[in-house]
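Before anything else, here's the structure in question.
A single protein chain has been omitted from the complex, and every remaining protein chain is retained in its original position.
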Amino acid sequence: MKTGIISYGYYVPQYRIRVADIASVWGKNTLEIERGLGVKEKAVSTAAEDSLTMAYESSSMAMKGQTQPIGALFFGTESPVYAVNPSSTILGELLDIGNNYLAYDTQFACKAATGALISAIALVESKQIKSGLVVASDKAASRPHDALEYTAASGSVSVIVGEKNPILTIEGWESFSSDTPDFWRREGIKYPSHGGRFTGKPSYFKHIAGSVKTVLSKLRYKPTDFTYAVFHMPNGKFPVQVAAQLGFSTEQIKKSLVVSELGNSYTASALMGLVATLEYVKPGEKILFASYGSGAGSDAFVFTATQLIEKKRLMFSKKMSEKKYIDYPTYLKCMRII
Amino acid sequence: MKSHIIGYHTTQFGELWEKSLFDLVEETIDGVLKNTHIELGKIDAIFFGNMLGGILENNLHAGAKIADIFNISIPIFRVEGACASGGMAVHLAQEYIQSGKGKTVLVVGAEKMTDVQPEHITQGLISAASGEEQECGMTFPGLYALMARVYLKKYRYDKSNLAAIAVKNHAHGFLNPTAHFKRKVSIQQVLESSTVADPLGLLDCSPVSDGAASLIVTSDPAFIKKRGGITVLSSQVATDSISLLKRNSLTELKATQIAANKAFSESKIVRKNISLAEVHDCFTIAELFAMEDLGFWKKGEAGKRAINFETLRENNGPLIINTSGGLKASGHPVGATGIKQLGELYLQLTGRAEKRQVKNIKYGLAHNVGGSGGTAVVTILGV
Partner (left out) sequence: MISPVKVWRRQKTIRDLLGKEGVIITWTKIFTPPPQFKHIAPYVIVYVKLENGQNICAQLVDCFDSISTYEGKRVVVTLRKLRESVSDDVIPYTIACKLL
């Protein structure tokens, strides 16, 4: 039996705010920003939502029909509801998975969940647990008037790793880590800080190249072996550029580029691109998946879809079209800024 | 020997900035003793109706506070049943007398609601609802709004059937010198008032008021002969689930029905005998429920009869409701309301209701409800 993803779930809040409606408040040129960032609008969660409530939404979807006991629950976020107190156990309690599980919360900027995914895979593969639930969830905060305001969004994705009846098998993984301070937030400080253009070449591009090139060489794959590729999406430009640099075509990444409509849901960003792709992938097709977390690191995975994907894929694009636009004051109310 | 009400006093109801809760208690106790020419030394016990003293002012142990003010040592009991606190205090007072524990009892109800912001009153009042209801941000207007929506839809009425109650009670309050609001309102004004909890608007809701009222209840034949008391023919209390979630129906209050049936049975008179009543109109919809639950009108009829102003004093019908102005116009200082209702009946039955006087009344009924119907007190008085 091969270890893989046996189930998944996602949650995107219904509210959207257009880049245009943010730019007009600050007297900025909408077209310039849309073109520069490759983003038109982003998803906004309400004032009644946080990373935990969204995690409940995506994980309860993933848990539907699951019978395998959950032996581990890992919660990756960079907007935890407590500075000290596990969200993983609150979620575990709400999902009624009993008490015999390992729980921990992780933080590593936008790759908090994919790092935990690797741990879950290892525990399942070594037969120490039957299945593991990995949750990514963020209600990303950004300082008003900062560039991040156009992209920082909300969302959650949950995946269950197991051996029985996977819909995606995991061929292998690689992680590339270094100390690169491109984006950080100190204790007690409300909004993150970033290094501007330093977040590009020495950060995002270097680490994704690092993990992807290694996993391809280790498993002896070329970019053309893959039907799809998914890269972390801090904006609409970076994933397109890194794909080209690594030899992937725009066709391969097209389905995953949800950022232009949803914004960047941080830990859920790349995983949301994977969810979008799973709506289309056919049995036997391969997906190259690479996350990026500032600070910095990248986790790359090679997935192969199984026959079961036909029955178990989730609708996504239709759900994305069920949205309601809000104005800037409502956005501030949702983000608890007013 | 049945209990008799031989005296009544009320303070002004409204925004009484200069007066604290116990200033109001002191004022009304002094007032009723003066009205009746009875000395405090003749009072065997005091029953005090109050809901929010603990929550808003961190003031409990009211009995000792009253003993402190008046330098007395008699038994003093604080009674709480949300908005039915006043009615319950009177009930317990007459039970105390009936059991022979005392002959003459003073019942006082008071509430101080304007020392804090309205939103804190909203929060304080919802303590009379269940935890589940509180947890989702429910308010009292909200609870009655839920019921109003079902009632209006079921019997095919609209908001004007509710508005008519506010119009009538304001017309009555206009003539009541101690009422919080002494101005008339029109159906249009009520319909146009801002929404508090859909479908209830501001003018569908009784106001936040300060006030205190007191009664002297006795079984002493000498006092009764001297003062010409009004007999308490019956006093009944019934309860129901605190939460709307457990009720069988959202268009009636079972506690009112039970208390009313028991009160009529105990008093040995029938509904037709009642030509005057003070009913609990915390919201306009509540008066419609009251008229049906008390058995005056058939289920579903109240909306129609309300818009025909059948119970407006001016129309001289067989049953007049809320000449005090009801909770809506005379105000709703929670703990005082039940006392005021009986006091209004006492004034009417003894010919002392001045401009609001209804002629030829022999019996009166008071109906006091706690929360969304968790407690109901029905009292029937007779000359």
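First chain written, first letter: the chains are A and B, and each begins at residue 1.
Following the convention adopted for this analysis, a contact is a pair of C-beta atoms (placed from the backbone, for glycine too) under 8 Å apart; a residue touches a chain by one contact, two chains touch by 3 or more.
Being a predicted model, the structure only gives us computed values, none of them experimental.
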Among B:35, B:98 or B:122, residue touching the chain not depicted: B:122
From B:6, B:92 or B:138, residue that would touch the chain that is not displayed: B:138
Candidate in contact with the missing chain, chosen from A:81, A:122, A:147 or A:320: A:81
In chain A, positions touching the absent partner: 13-14, 46-50, 52-53, 56-57, 60, 81-82, 90, 93-94, 96, 324, 333, 336
Residues belonging to chain B that touch the chain removed from view: 117-120, 122-123, 126, 132-133, 135-139, 141-142, 145-147, 149-150, 153, 194-200, 244-246, 250
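We adopt the following convention: only the chains that are shown with their structure count from here on.
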Rounded Å distance, chain A centre to chain B centre (Cα mean): 59
